[in-house]
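Missing here: one protein chain of the complex. Every other protein chain is in place.
Right, chain A next:
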Amino acid sequence: MSAHDANNNAQVQSASETVASLKVVPQKQYGLWIGTALVLVLMYFIIRAFAVNPAFEWDVARSYMFHPSIMRGLYNTLLLTVIIMVVATILGTIIAIMRVSRSEILNGFAGVYVWFFRGVPALIQLIFWFNLSLLVSNISISLPFVGEVFSVRTNDFMTPFFSAVVALALCEAGYMAEIIRAGIKSVPSGQAEAATALGMPYRMILKRVTLPQAMRFVVPPTGNEAINLLKMTSLVTFIAVDDLFYSAQSIYARTFETIPLLIVVSTWYLAVVSIMSVGQYFLERHFGRSDKRNETLFDTWLRAIVGRKNRSNADV
């Protein structure tokens, strides 16, 4: 072996060694560091301000956290949110289906519905329904020749709670209808066409093919809607439904402990919103299960923990 060859060999060796030992020096992100430092400083001041300032009266807030009126208020807020969301989703689905129907009249009606109930502020709708009993004292249905078949005094059932449900559900249904309509529109038309060719009737196609696929597009904005609604229910304070906010108000109207009670209320709203976000995450995962490309790190991690449960459910 000549010296030249040996030299060459050494060179090859060192080249591959160099490749193996190359170090990557990450880009220096000075901006990011400065930003982080600024935010940390800011957080320190904010937290200190909140913790030290006597106006916040944390002890008082803590003592009211599980106060019976607050608990009743929280219960009513949750109840309102759930009932309204359920009614609004059902109503919204019906209106969305009308909106994509071939009938011009159904389509037009649904359009006007959405236009009206999304356009008028929720608070005004709420007060309107609450006052309905003053404007119309009886609701009756009369048929020609048969006469009155149904009559009811509005005061008997237009309790504040019921007015709140009607007003906010009608309003929320307008938003839900638009979300669901967008979801239906985002399902490729070939899906319904293939189902039609297989002999499935229109309603079955909606139920089995179009709506389930629309769900993937509907769930994320619906989660936002539900969170918005939870907060929107605080409007019912104006018509004296004792929700979370109303209960807090009636306490601080007596004791003047306004800020601690607002802290109590905010804490509860935040807690509920956090729980809802987790629920939303699981719903999204459920409806997106046919598309694994969108799997996040958290998904992979969860799947490892839960095992292949989701998959084996999907197996037939």
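A few comments on the model shown:
Basically, a residue touches a chain if its C-beta (ideal position, glycine included) is under 8 Å from a C-beta of that chain, and two chains touch if they have at least 3 such contacts; residues count from 1.
Here is the rule we go by: contacts and distances are computed from a predicted model.
Its record in UniProt calls the unshown chain "Arginine ABC transporter ATP-binding protein", which is the match among "Sulfate adenylyltransferase subunit 2", "Acyl-CoA dehydrogenase/oxidase C-terminal domain-containing protein", "Lactate utilization protein B/C" or "Arginine ABC transporter ATP-binding protein". Although one chain is not drawn, the whole complex shows that of A:Ala195, A:Val241 or A:Leu261 it is A:Ala195 that touches it. When the full complex is taken into account, the listed residue touching the unshown chain is A:Pro212, out of A:Gly35, A:Gly108, A:Pro121 or A:Pro212. The missing chain, though absent from the display, is touched by one residue of A:Met204, A:Ala240 or A:Ala253; that residue is A:Met204. Although one chain is not shown, part of chain A still touches it, namely residues 188, 190-191, 193-202, 204, 208-209, 212-213, 216, 290-293, 311, 314-316.
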